[in-house]
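Of the protein chains in this complex, one is absent; all others appear in place.
This part shows chain A:
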Amino acid sequence: MRTDDLIKALDADVRSTAMPLGSAWWIGAGAATLIAAVVFWLAIGPRTDIATAMYTTRFVAKFVFTTALAVSAFALIRALSTPGAATSRAATWMIAAPLLVAVAVGLELLSVPAADWGRRLVGSNMLICLTFIPLIGIGPLAVFLAVLRYGAPTRPVLAGAVAGLLAGGLAATFYAAHCFDDSPLFVATWYTIAIAILAALGALGGRLFVRW
């Protein structure tokens, strides 16, 4: 088939339309949030003292970290799924969440006696954290990988990993409402590992499923 012949066929198909990728990302984000919310409520639900916890800095700070991660990952994945789009600014914003956590860890180390560091880091919930963040995030990750497939990421493995970070940020936002361990030492350790698991799964999914 000559290229001119191919062009005739593509041209005849001009009226087949698809939803713009930008809209698909917002629908995907909505669906992923819904899935995460349902799994969260069915599996664990919020902690019983949430009404009072809401007034403590450490509890609220967890949502700042996880939301920062989710928002920055969402911006980056939208750029990564569009060929030729500039990604460097969105990539730079990805340091926001780790930076906030690092600052919080520093403040925690200053305000808590060294004897307490170990107890706060280990916490009481680490296995639950390592189980439920990936469990809440796996459905959203599948949604994000599906949107990536609909898009056109020129770096599928990287885009898949960012999909995992996005799913992780979303899942951790829900999980934070359940978890009693509010110390930044705990968050910096166990949330990070749990989210890294999702990022690794996402990279693998990007490699295996995101072809175009």
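Everything that follows uses one rule, which is that a contact is a pair of C-beta atoms (placed from the backbone, for glycine too) under 8 Å apart; a residue touches a chain by one contact, two chains touch by 3 or more; residues count from 1.
We take it that contacts and distances are computed from a predicted model.
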**Prompt:** Which choice in "RNA polymerase sigma-70 factor, ECF subfamily", "Phosphate transport system permease protein PstA", "Isoquinoline 1-oxidoreductase alpha subunit" or "Glycosyl transferase family 1 domain-containing protein" gives the name that UniProt lists for the one chain left out?
**Reply:** "RNA polymerase sigma-70 factor, ECF subfamily"
**Asked** Of the residues A:L6, A:V60 or A:A200, which one touches the chain left out of the display?
**Response** A:L6
**Prompt:** Of the residues A:A37, A:I50 or A:A85, which one touches the chain left out of the display?
**Reply:** A:A85
**Request:** Extract the touching residues of chain A with respect to the undisplayed chain.
**Result:** 1-22, 81-85, 151-152, 154, 211-212
